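Questions regarding the structure given below will be posed in turn.
A single protein chain has been omitted from the complex, and every remaining protein chain is retained in its original position.
Then we have chain A:
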Amino acid sequence: MTDMPDRPPTRWERLKDNDIYWSFIHSPGAIIAAAITVICILATFAAPLIAPFDPFDPGQISLWDGKLPPAWVEGGQDRYLLGTDNQGRDMLSTILYGGRLSIMVGLAAVCLGMVLGVSLGVISGYVGGATDAIVMRIADVQLTIPGILLAILINGIGRALIPLELRDDFAIYVVIVAIGLTDWPQFARVARGATLVEANKEYVQAARVIGLPGWLIMLRHIFPNTLRPVLVIATIGLALAIIAEATLSFLGQGIPPTTPSLGTLIRVGNDFLFSGLWWITFFPAIALVVLVFSVNLLGDWMRDALNPKLR
């Protein structure tokens, strides 16, 4: 028997009553991880406001200030807190701008992979038969190839298709598509599994008895009920996508050095590592680790909170 108050609860009350919210405020790890993630995202997206320099403005860059160490090291200057790179760009500002690019590429790639994977997964789970077999075998085959190699392949093909003079402008989009196309089988598998469970439940059968067409049942009934597991892998997928972008850029396959991402910065710094200019690699790498680690922790917590049976 349900005890019911006189009026239906407001959205905020529903949220507060939610098990996930409750689990969140009772797990310190999740709160810290969420805080760091939010700080990373806010700081990088507010880069034009808070960064001391604009690394894309040639007027603010002077080669004379190149290769300066962090402020607290001998020879460092106070206005360059984390030092400068070989071109004289302020490391702190460059990391903020680069982090923004990395996060945006990661988010866009995950969204692409999610839209593609979830739609294919739900359709193949609900329709079944030959559609299911074909889609899932393609996914299986793709999963036998290491993701990063596949991303390099797609990236290479994408770049080859674009005329040379546009290549740098479109590099970001090519990277997003490359990572998104690499990601989709994970989403498809999870969405298909959830669909197989949901499609056998009686509410889906009730919708079929009403006479709703298949696409409407998938969209309105099945899709919303597959979201939980999809969100979990989307969070973990975000961390992986950021790493994938960094890897591509580090290998020189991704974002060009003129608009640096975290991966590009690490690659540039790598050339100077043995000259003792450790800070050019070190600080972007730390930023990458902190970002990916906190997103991962968040994903882990979410998996536990949404799937109590796994614990």
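The rule is simple: contacts are C-beta pairs under 8 Å (C-beta built on N, C-alpha and C of every residue); 3 or more make two chains touch, one makes a residue touch a chain; residues count from 1.
In this section, contacts and distances are computed from a predicted model.
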Task: Absent chain [UniProt protein name; select from "Thioredoxin family protein", "Imelysin family protein", "Ferredoxin-like protein" or "Probable ABC transporter, ATP-binding protein"] - done: "Probable ABC transporter, ATP-binding protein"
Task: Candidates A:28, A:59, A:129 or A:211 - the one touching the absent chain - done: A:211
Task: Residue numbers in chain A that touch the chain omitted from display - done: 1-2, 4, 8, 22, 201-203, 205-212, 216, 220-221, 224-225
